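All protein chains but one are shown at their positions in the complex.
Letters are used for the chains, namely A and B, taken in the order the chains are written, and counting of residues starts over at 1 for each.
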Amino acid sequence: MELTMAGALNAALRDSMRADDSVVVYGEDVGRLGGVFRITDGLQAEMGTDRCFDTPVAEAGIAGTAIGMALYGLRPVVEMQFDGFSYPALNQVISHVAKYRNRTRGRVGLPLVIRIPYGGGIGAVEHHSESPEAYYTHTAGLTVVSPGTPADAYALLRASIAFDDPVIFLEPKRRYWLKEDLDLPVTAAPIGEAVVRREGTTATLIAYGPMVTTALEAATRAADEHGWDLEVVDVRTLSPVDMDTLVASATKTGRALVVHEAARFVGYGAEIAAELSERAFGYLAAPVLRVTGFDVPYPSAKIERHFLPDADRILDAVARLLEY
Amino acid sequence: MLTIRDFLMPDLGEGLTEGEINRWLVAEGDVVVVDQPVAEITTEKAVVEVPTPFAGRVATLHGAAGETITVGRPLISIEVAGGAPAEGASGNVLVGYGTSEAAPRSRRSAPPERAEPTRPVAAPPMPPASPLVRRRAVELGIDLSTITGSGPGGMVTQADLERATPVDAATSAGRQPASGETVRTALTGVDRIAAERLTRSHQQVPSASAWLSADATRLMELRAELPAGSTDASVTPFAIILRLCAVALRKYPRLNAHFDTQTNEVVRFRPIHLGVAVQTDGGLVVAVIRDAQTKSLRAIADELQQLAGAARDGSIDAADLRGSTFTVSNFGAFGVDGGTAIINPPEAAILGVGRIVTRPWVVDDDVVPRSIVELSLVFDHRVADGGVAGGFIRHLADRIETPDEAMAHD
Partner (left out) sequence: MSVEVSSAVSGPSSFPGLSQAAWQDVAAEGAMGAATWHDVALSADQLRSLYRLMALSRRVDRQAINLTRQGALGVFASSHGQEAAQVGSVFALEADDWLFPTYRETVGTFARGVDVVELLALFSGSWHSGFDPYKYRVAPLTTPLATQALHAVGLAMAAKIKHDPIVALTFFGDGAASEGDAHEALNMAGVYGAPVVFVVQNNGYAISVPYRLQTRTSSIALRAAGVGIPGIRVDGNDVISVYGAVKTAVDRARRGDGPTLIEAVTYRLEAHTTADDTSRYRSDDEATEWRGRDPVERFLRVLRDGGVADDAFVADVEAEGEATAARMRDFLFDAPAGDPREMFDHVYAARTPQLDIERALLDQELRAAEES
């Protein structure tokens, strides 16, 4: 059955709610409307307003009440309507969601999921194209997951809901309409594991979320246009990250780059590059490069394509890797 | 350093504004410890013992028994050693203890020993090169300072290395052959991988060897008497020796092992996966007979024939080329008696089996012709010593010379 990523997420929510009575879904416009991207379509009708409901416009409230719910034994799956509007909830997330288990010495775990559509490329107005993953991955205690394919969207969301620690689930909104042939329920590698999407020998492309598609596109063009055999690794769980898989790939090819939409300075790629250079030092033929957005606030719709990494920029970077 | 700390008359409860000193429990000059009761104060309802929060010597009692002290005024002053926050420390802050006074002792007792540099610092500066290129230069024996790098910023690239000539016998002869006088053949595929592994093994493993000759006459006799098997594969003498090797390794398991340089451990493999070197058109490959310790002679012979055939016609499974724990090389196939083979990494030993040839041999004081086979063992000296190596090869020779029992089980 062909499913879009949005459809896969919707199915994951529905299947999780059917499988476990303690799963509740809420946020702004997720109930009656079914979500501004229809990710929660049909859930309220099927499950009732006790299981899927709308909230006032109160992001801190959404996150804060999710903490109370999880404390009581429910598994709340809440939505921040857009990346740029997740910021009011940052205090609850950083001060409490991330710290509750540690603060209570392990007695209280919060099995909640905060879903956040993120990333650009949808021609949107300001505040709707942010890539805030660095804030979340830098916060100890959070598990940050970002699927790059519809299959992973289903499998990782189900896994995140069943997870005993809080998960920040970053959905690449520009890929909501990506289609894949899926036989549900599809399973995939668990949270915490990266996956090699395309094996290769020339160089390694490390990507997650919306850039997985872009990296694969670059690899196809690389083979056709240059005879380069690129390996593409999908990080999937940004934190805690499966460093072993990334190191193995960089060691194998000797050349690696990280690609993400988020700005370059102190971005997620910087951590991966530092860690790879430390662990694969003796096997690197070239420095680890980063292909990223620029260090500017996300630009307006008409010029965003110049900001976003694309296959061309990735291939330029591969060419630089091969100069060494 | 001594400081005077004032302990102010506390509000002992219920909105007290003053208290009467019923009696002192200490005198000026007394040494007190923390929480030691120092005074009895009468409040509206009761006589309360008040403990001092400071330890030290009582400096001043601010009143006599019967006198009243207002809450918040000094009740007793204590001479405290060390005193209040030292200079530079903050003392308590709004939200906690504040900065502390004493600097913690460093846990680093002595500066770490600097390792002796393995290469003297070069007088001419080294050109920039990636870690990978540096390592390969070392492996290939190339002096990086003699190379002009063609990479970004003058970096030496892998391509630069490939073009460079290694510093060895070729140049020490005084003159490199001109390019027209040489023929280059690139190592690819299996050969390239093999070359890398052999180099690594040769460089990293401190090997030693032990060899002896064994009388295989009886073995050859018994072989002729073997009943026909279910397949038409014949049981070669080499196959028999493989089987006996597995038997011998059960008795000398230290040779079925690997030396872990990271942890300085001898890692013994439980199963015996015998690697058998097979010569193919594509080069030398090592086919693996897994769990040889469980297999009968007939099974080993069959598998050997099948693997060798598959290796030669290129149809061998990749899985059958991996995972050997001990390798046996059939020198006899080349018409050779013995030699010092190179250990197949990550194993600890390799056995060479020479041709079986008729030689004069002494049996009961007579010189008679016997079928003799030479066994050459090369082993990782970190894993086994002469006693173990010699013991193994002697035991194997014994089994070859009197194979009746070993072969009877098959």
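We take it that contacts are C-beta pairs under 8 Å (C-beta built on N, C-alpha and C of every residue); 3 or more make two chains touch, one makes a residue touch a chain.
All figures in this text were calculated on a predicted structure; none of them were measured in a lab.
Contact with the chain not shown here comes from a single listed residue; of B:Gly96, B:Gly335, B:Pro360 or B:Gly387, that residue is B:Gly96.
Although one chain is not drawn, the whole complex shows that of A:Glu46, A:Asp164, A:Glu199 or A:Asp295 it is A:Asp164 that touches it.
Within the whole complex, the absent chain has one touching residue among A:Val36, A:Leu71, A:Ala301 or A:Leu322, and that is A:Leu71. Looking at subunit B, the residues touching the absent chain are 10, 13-15, 17, 34-35, 45-46, 51, 53-54, 91-98, 105-109. Mapped onto subunit A, the footprint of the missing chain covers residues 24, 50-51, 55-56, 58, 60-61, 63-74, 76, 88, 91-92, 95-96, 99-109, 140-141, 143, 164-165, 192, 240-241, 243-244.
Criterion: only the chains that are shown with their structure count from here on.
The touching residues of subunit B, when paired with subunit A in their complex, are 130-133, 135, 151-152, 155, 157-158.
Subunit A makes touch with subunit B in their complex at residues 254, 281-287, 320, 323-324.
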